[in-house]
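Removed: one protein chain of the complex. Kept in place: all other protein chains.
In order of appearance the chains are A and B, and numbering begins at 1 in each one.
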Amino acid sequence: MRSNGSLLEARVLTAFYGDFQALFDVDFRIERNETVAIIGSNGAGKSTLLKSITGLVRTKAEAIYFDGEAIGGKPAYRIVEQGISMVPEGRCLFPSLSVEENLAIGAYSKRQGPWNLEAVYEVFPMLKEKRIVPATALSGGQQQMVAIGRALMANPRLLLCDEISLGLAPVIIKEIYAQLERISAEGTTLVIVEQDIKRAMAVSDHVYCIREGRVVLEGRPRDLGREEITKAYFGM
Amino acid sequence: MNQAVRIERSTRASHFFVSFGLLLLFLLITAPFYLGRSELYLLVEIFSYLALASLWNLLAGYTGLASIGQQGFVGLGGYSLFALTIFFRMPPILAVLAAGIGAALLAVPTAWVIFRLKGAYFAIGTWVVAEVYRLVFAQVSALGAGSGTSLPTQVVYSIAPTRVLRDNLIYWTGLGLVVAVLALIYLLLRSRWGLALTAIRDSEAAAESVGVDNDRTKFLVYFFTAGATGSVGALISLQKLRISPEAAFSVNDWTAFVIFIVVIGGIGQMEGPLIGTIVFFLLRGFLADFGPWYFMLLGAFAIIITLTMPKGIAGWLAEKFDLDLFPLRRRVRLPKQKSDKNPSKTPKDGPRINYRAIRRL
Partner (left out) sequence: MDLVATVIDGILLGGLYALFASGLSLIFGVMRLVNIAHGDLIVLAAFIAMIVIDHFGVHPLVSLVLVVPFMALLGYGLQRGIFNRALDSDILRPVLVSFGVSVFLQNALLQAFSADSRRLQAGNLETLHFDLPGGVAVGVLPCLMFMVALVVIGGLQLLLYRTELGRAFRSVSDDQQTAQLMGINHAHLFGLAMALSLAIVSVAGVFLGIRGNFDPSIGPTRMIFACEAIIIGGLGDLWGTLVGGVILGIAQTLGARINPGYQILAGHLVFLAILTLRPQGFFAKIR
């Protein structure tokens, strides 16, 4: 059993898109400083879970606790102020803004912390050369770095990464994950949503598998067998 | 034993409505025999607004073409009628139809230009074009230029020799026009075109992907509504026996009021303009003496209803009582199954099947 001083806790979390129910009674816990992976196939509800945490999808107040405080139902901009930041699926960079402007807007919530432009450029040096270029003119991998940097600029205590390896070459993915490890080492708690099971298992301390809106498996990667995971993932 | 799932359009309410409608139609046809002059005049006004509102509803509510320039076609229809009867000695009642054709023809170049605009800018583009028509006709001295002109006496007499007969003929033309407009709209919506319109309104991209020619469909609807609006405009000016650019192209009379009617009655439903016209004329009866307050009330109403009851009164009725007067929606009648006997046993947190929503498809 895990202790109750978790950083983030979801209890009996349900979420709807109109009449369509996307999450059913999800229970979910993230401890400080750990890296949690959420795996599942397309449409399983992984992104919905992240959106519920960040406030883009409405939930009940008691459904989500962050550091002991009920944050469910709060609007997204308030949740950023609390210290939860997300790298959205598909990156969602602002096309009208340059690379540096995208990073700068990440700091809009004015949260204090170690992350600023210089710190981000240190982790992703190739962005510094391209700082005045429109963000969407960059390659996929570089855009992903901008998206991560932008999320870091909010000095989050909890960083959510939604499918950051999608569409990227393995070499780039490897580099990005190396930087993520570094970020995690500096004290940020990470949640990684991935379709790439192997990658997710390799970097995380705890894994949740979601299928059709329900948590069907959870545990430490080294305790979970390959067959077990495959069964849960595909529902066989 | 599984009964097949049936798809139906009519409901008990729509059957009742049709019978009621036929009775009403009979009463209206015979109205000149028991109603006086001013009542007939008012009825023609009501018919005109009902027609204009139904047409605007088709254009904006069903096709998604938010026009605030339909007054352009109202004025075009009016001026065409005056021109045709004065310069070409056309019989006025026939001219009502011809004026509609004229308006439809002018819709072609109009559409060609303003369809380049999208969204709200399209709306403003329609207004600009209407203004152009107004400003142009204000320069035509043969039709009275800025102050307008009255219908010459010999043209008036050519409608019919006596005043009573004239009033009746204009009345029946109005009745015929509104019935024709409503019937055509209904048939259009019931046909394949109607499905295409709903598809376009919901998602243009999706509609194109199933083979709907968006541009052509939109243009045809615009063309048709322009022509019908023109005919109504011709009738309106004929009844007034007078025309002027201000009156014929009035944004207030032919767009603001019409929009108000459709918004209050319910956009995107055929019942909307019907309900809205009734409400409008009731309000007008009670409040028109209050001048600007009346308009302010209409404006405020339109805002509040758009924000709080976006489907208007008709929409509210449809949701509350599942009421459908015009048999347009296709309803899925699910077969009765034994397991349906205890619907309360559905788990609370499970997916909720909204049968009403399914029926609404």
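What we mean here is this: a contact is a pair of C-beta atoms (placed from the backbone, for glycine too) under 8 Å apart; a residue touches a chain by one contact, two chains touch by 3 or more.
From a predicted model like this one, the values you see are computed outputs, not experimental measurements.
Engineer: If I'm reading the header right, one chain is hidden. Which shown chains does it touch across the whole complex?
Structural biologist: Listed by label, the shown chains it touches are A, B.
Engineer: Quick one: say which of B:14, B:158, B:198 or B:306 touches the chain that got left out.
Structural biologist: B:306
Engineer: Based on the whole complex, identify which of B:32, B:100 or B:125 touches the chain you can't see.
Structural biologist: B:125
Engineer: Residues of subunit A in contact with the chain that isn't shown?
Structural biologist: Within subunit A, the residues touching the omitted chain are 54-56, 75-77, 80-81, 85-86, 88, 92, 94-97, 101, 104-106, 108-110, 150, 154.
Engineer: On subunit B, where is the contact patch with the chain that was removed from view?
Structural biologist: 60-61, 64, 66, 68, 112-114, 116-117, 119-121, 123-125, 127-129, 131-132, 135-136, 138-139, 251-252, 256, 259, 263, 267, 291-293, 295-296, 298-300, 302-303, 306-307, 310
One rule holds for everything that comes next: only the chains that are shown with their structure count from here on.
Engineer: Please report how many Å separate the Cα centroid of subunit A from that of subunit B, as a whole number.
Structural biologist: The mean C-alpha positions of subunit A and subunit B differ by 51 Å.
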